[in-house]
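Yeah, one chain of the complex is gone here, protein chain that is, but the others are all in their spots.
Take a look at chain A:
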């Protein structure tokens, strides 16, 4: 699987295809069973959550990995607080930085600020906290694991705006989704996996709309392979 700089890659697959496993491996939560992880020409062992973040891969987990009883700012800096030499957090610096990150993705409102408790936010807004957190540290690749699952239409729209903002900033986004229409709306290229292996891939322009992609995924589910000949060729 290759991911190009600055694109939104839609990662698709049926339940159990291995999407979440792939995400967890990228994020450093799972160590790979075999093979090795090479980032910018350097081998990375051990591959841990911190190593992944250090390598510029930020992951927004399905369950968002938030601490609901704490503020937005505490959640954004979870695990990498900005501290002075004594280990004391620089409160104002963190608030300013959180404000900047939230503005960058358009995650602002008059009803909450960086010091608001995450548990009082809506589902889409919590996703905003997780995405703002992923932007900190100049990440190159941002992995979004089913960010719109269990969200209402309005909330989903909010998350799309956040993702558009991330894309506009020139970062690479891997968008994992179950709802193909959601992925279709946001992605530039699609990569479909089946039982842990690549099934097919294609640029958005190679498909005749979302229904074409869905049709190919139906084929894959029923016959075990998709007819890639139907994909249009692009120059």
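Everything below uses one rule, namely that contacts are C-beta pairs under 8 Å (C-beta built on N, C-alpha and C of every residue); 3 or more make two chains touch, one makes a residue touch a chain; residues count from 1.
Please note the rule applied: contacts and distances are computed from a predicted model.
S.K.: Under which of the names "Autoinducer 2 import system permease protein LsrC", "Sarcosine oxidase subunit beta", "Monosaccharide ABC transporter ATP-binding protein (CUT2 family)" or "Methanogenic corrinoid protein MtbC1" is the non-displayed chain listed in UniProt?
M.R.: For the chain missing from the view, the UniProt record says "Autoinducer 2 import system permease protein LsrC".
S.K.: Taking the full complex into account, find the residue in A:5, A:43, A:110 or A:138 that is in contact with the omitted chain.
M.R.: Touching the chain that is not displayed is residue A:110.
S.K.: Tell me where the left-out chain touches chain A, residue by residue.
M.R.: The missing chain touches chain A at positions 14, 27, 29, 48-50, 53, 59, 61, 63-70, 74, 78-81, 83, 86-89, 91, 109-111, 115-117, 119-120, 152-154, 156-158, 160-161, 179-182, 184-185, 214, 217-218, 220-222.
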